[in-house]
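Right, one structure below, let's go through it.
Of the protein chains in this complex, all but one are displayed in their positions.
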Amino acid sequence: MDDRRLVAPRGLTRRSLLKRGAGLGAGALALGAMPPFLAACGSSTPSGPKELKVLTNQPPDPAPPGVADYSEEAFATWQTDNAARVSYESIPYTQIHDKLATAFASGNPPWDIVYMSGWVPEFSKNLATIGDMISAELKSDLPPSSFKTVTWDGKIQGVVFTLSLMTLFYNTEHFEQAGLSEPPKTWDDLLRYTKELTRDGRYGWVNNYGAPEGIGGTANLWMSYLQQAGGTMYDEGGLPIFNDAAGVDAAQFMIDLWDAGTEPGSISYVGIADTTNVFTAGKASMMMNWPFMWKPANDPAASAIAGKIGAAVLPAGAAGTASIDGTDAFTVTTASKSPELATKLIEFYLAPEVQKRQVLDTGWLPIRLSTLEDAEVQAAATNAPIVLEQAKSPYDSFVTPDYIEVTQAIGTELQRCIRKEKSAQQAIKDASDQVASIVTSR
Amino acid sequence: MTIDPGAVARPTGRSYLARRRRTGTLLVLPALAVLALILALPIAASLALSLMDADTADFRFGVFVGLDNYRTLFADPVFALALRNSIYWMVVEVAVVVVVALWFALLLNHPMGRWSVFRIILLVPWALAPVANAVLWKWIYNSSYGILNFLGTATGVLPDPVVWLGDPGLALNALLVAEIWKEIPFITLLLLAGLQNVPRILYRASRLDGAGPWQTFRFVTLPQLRTTILICIVLQSIWALKSFDLVYVLTRGGPANATTMLNFLAYRVSFQFGNLGLGAAVADILFFVMFLLALAYVRVFRPARAAERGVA
Partner (left out) sequence: MADVELRAITKRYGAVEACADVNLHVADGEFVTLLGPSGCGKTTTLNIIAGLDEPTSGEVLMGGKVVNDLTPYERDVAMVFQNYALYPHMSVADNIGFTLRLRKRPRDEIRRRVQTVAEMLELAHVLERLPRELSGGQQQRVALGRAVIREPAVFLFDEPFSNLDAALRVKMRVEVKELHQRLGITSLFVTHDQEEALSLSDRIAIMRDGHVEQVGTPDDVYAQPRTRYVARFIGSPQMDIFTGRLERRDGITAYVVGSAAFEIPGEAAPTCDGELDMGVRAEHVRLNAGGIPMPVRVVQPLGSMTYVTIGWDEELLTSRLLGMAHFSPGEAVTVSLDPAGLLFFDRESGRRVLPDGALA
């Protein structure tokens, strides 16, 4: 695959272009890939701007300047200064993985920079190792743990651009009505609170268990409980070790939480938006949520409970609190013929002033520690200190190359035990067996 | 003068026919080439892919593994479940769509149903974009703020809100209702066209013979619609197996794979798990089933044509 990099920086001859286009069954994608290449041919003369293509989320999921409304002037200036023209392809979060999978399979992904959410191990072969190109200054201002989900085989292949850990969101009005003055601190608190808050046609807890797979799916949610119970997913050799007391406790806790008063639709919600809608409609009192939902949940135009939301670290299990990582990151594809420029663009996205505007204008927290500590930021993003607090405890999403397959297997078993089709023990054992077989066939 | 027609006509006739046939072949060749390129090639490629161990990251370096992928599938309980779901889905969808569509077609064919507005209303579900339809039904079925639960509890039909997409049996049937709602219009139009092709004189004859409305339907309408209904059944079976949007938008195959069908499984295995070889195997099994249905479709026309030729 490395032959591609020999061709790329020089600009393309027509023949090599045809050769690339000849990938099996990839006709449409190859055509889709051509405009930037053609543009690149033109730009090999020193005068023209270089084009960078970026595949990213659509808001409300986190997105860079130019897609979301922040730091637009700085973005324009950066393009001028670097003689670059950035064009975006922004699509809903749920479609990004599959689009990447087909584009990478074709061998001709048309983008220089792509958004990643836990898929770095899966697409590792298609991503440039940019760890060495990132400035030391930036690296030192990022939480070291943020590189965990963008590193595979010891190579850093991306940069997380927003601190995205799940924390507890709760409805302060409901708490007052129930005479609860503090957020729940432990699993026992959470169960008790959930029971008490389940009344008047509403529920104590809501979650999205409908889609088992991926970041934010049923299995990923369970991983937060797994770590709270003191468990982990894999041993040193990458084999599953979650079929233990912690794994079963985590599953059992989901069942108990269900019985205590989880909104019954939770088993059918396939995304965080479905769940947040129930929460912001005032039909449920507590939920685990990503920081990027803080701002829309407090927007009176979209939320019936704006201004009545509290945030707290997730209740602690036997091993304390823990969370899961949203892993929103930018990476550079090996197909990019300007990897240095692409990396510079990522660095721009992570520049302190852009990071600050990101949180102030969109609510998506920065990842830079210095920005997170900024007083103005902390005043505006009232959940920021909580997220920072949460970040002091483990927040691993355990991403692997077969992440979706693994989470599909575990999540489906969890759905079964939540629906009481099997016990927590049985579900975790069955899940472990399946994951073992998936991992060993890798 | 006596003329042996064979002696005179045959030599020129044969060469003329031969020339005609050759020209015809030449004219058809480009079309055949295009068909081979856009149909045969992908089918062959997909079959080849199903015999390889290939993933999305580097599928061009796939390894030939023979029938391993098929063996894996037949041992996989999820595949068995998806197959069962697909068959249930197809049978129920075809039966309900054809029966209800026939009923609608009869109503629309009735003098009181001829008002064109009825036909426009009928077409609305069909004209909706598939994903728009799916999103629409996602809202209808939402257990917390969906219109279905709202109406159900407001009228007292439902004592409590129902999580339509949360129970395996309920979820599959809820998707079926949405699918059927969307599929009825087209089949109705096909059957309506069939009904309008039934010579009206036959209805007059059956009235004179003493047939009531039911007997007329049973002995005149239904036999006359036989071919149309068979075509509808085969086409709808193929379309039912292809269903994807509703599963993708509403349930992602859940809960606990209750709404996972072959087509969705092929997508999940190929593009989510990245296992293109295994995904191709699922798709090829689906292709094989549809191919059999298509053969049935072709055969539906045959008996009638053969009989007509027999007369001549």
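We just call them A and B in the order they show up, numbering each chain from 1.
Keep this in mind: a contact is a pair of C-beta atoms (placed from the backbone, for glycine too) under 8 Å apart; a residue touches a chain by one contact, two chains touch by 3 or more.
Because the structure is a prediction, the values reported are computed rather than measured.
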Partner chains on view for the chain not depicted: B
Contact residue for the chain not shown (choose from B:27, B:75, B:208 or B:298): B:208
Absent chain, residues of subunit B that touch it: 199, 201-202, 204-211, 215, 219-220, 223-224, 226, 307-308, 310-311
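Methods note: only the chains that are shown with their structure count from here on.
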Distance from subunit B to subunit A - Cα centre to Cα centre, in angstrom: 38
Subunit A residues touching subunit B - in the complex, by the definition given at the top: 1, 23-25, 97-98, 101-102, 104-105, 107, 122-126, 209-213, 263-268, 270, 274, 277-278, 281, 283, 402, 404-405, 408, 412, 415-416, 419, 421
Touch list for subunit B against partner subunit A, complex: 42, 45, 56-60, 141-145, 161, 163-168, 171, 250-252, 254-257, 267-268, 270-276
